[in-house]
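Structure below; questions to follow.
Heads up, one of the protein chains got dropped from this complex, but the rest are sitting where they should.
Presenting chain A:
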């Protein structure tokens, strides 16, 4: 079937519509990512000035350890939040994965087997979340608050007050090893996954579908997108990312307690929101999330170097989160006031 205009019909000369009016460069200059990049640079300089040890290459490498695991989970969480959902069970998934690996190690499983157990349990937990949300139609915030307790509860049930330690020596490579010079395995993995996540979100059909669902799930459904299936996949992905984080964290610590990764979900959500992803879904970029991960890492590590106690650190993180959400609202309000005045 041809869809050209019928011959003879009086079609007015079509006006030329440009692809876009604002050039990508100018758009970047006024973007949230540019602001974040400036903040990251400022925090970096402040750290360098405040502590003489900061600028050492190995020290910087050490600095990455305290946030790469959470940041890997944040990459997956960014997709979930962009689709208008949230997964609060990631900390619980890490605990359950770590417990499962500990039990498997106690049963004599080798390192490849342990990694498979970690990723497998993570994916299974994610699948369960996804089915609760997509098939039963539970709001994701309720479903994952439930599974957050459920997964960690299972972990407590298995371990009680105990500790699992008997990991094989080469298992530590995932959490402590170096890929090249001072570049740790964890950090290399994070960089590679960031690139994959960025391409997936901004260049693929899947990423487009995720944004469409987050912006208007009805319209996405009415456009033929498989909304339910995509939601399940998103939760499986966060489950997998949590499983990978569990492998790294367990390898780094060399032991499993049921309280492992307690409270991670909030740090992970903070990174994503700080990265400019709308908590209502639909908008945000992967570079923003990656930069936000660096900002979070630099701030907490810098404060650590200055011997700032943990309580103060959590106050700083909390203030950053509220500031991030409040700032665009305040700026928008100021702009509107100027326009109406």
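We take it that a contact is a pair of C-beta atoms (placed from the backbone, for glycine too) under 8 Å apart; a residue touches a chain by one contact, two chains touch by 3 or more; residues count from 1.
We take it that contacts and distances are computed from a predicted model.
According to UniProt, the chain absent from the figure is "Sugar ABC transporter ATP-binding protein", selected among "Monovalent cation/H+ antiporter subunit D", "Histidine kinase", "Sugar ABC transporter ATP-binding protein" or "DhaL domain-containing protein".
Only one residue in the set A:36, A:119, A:164 or A:225 touches the chain that does not appear here, and it is A:225. Of A:102, A:130, A:175 or A:282, it is A:282 that touches the chain left out of the display. Summarising the interface, chain A meets the missing chain with residues 1-6, 9, 11-12, 14-15, 17-22, 203-206, 208-209, 211-212, 215-216, 218-226, 282-283.
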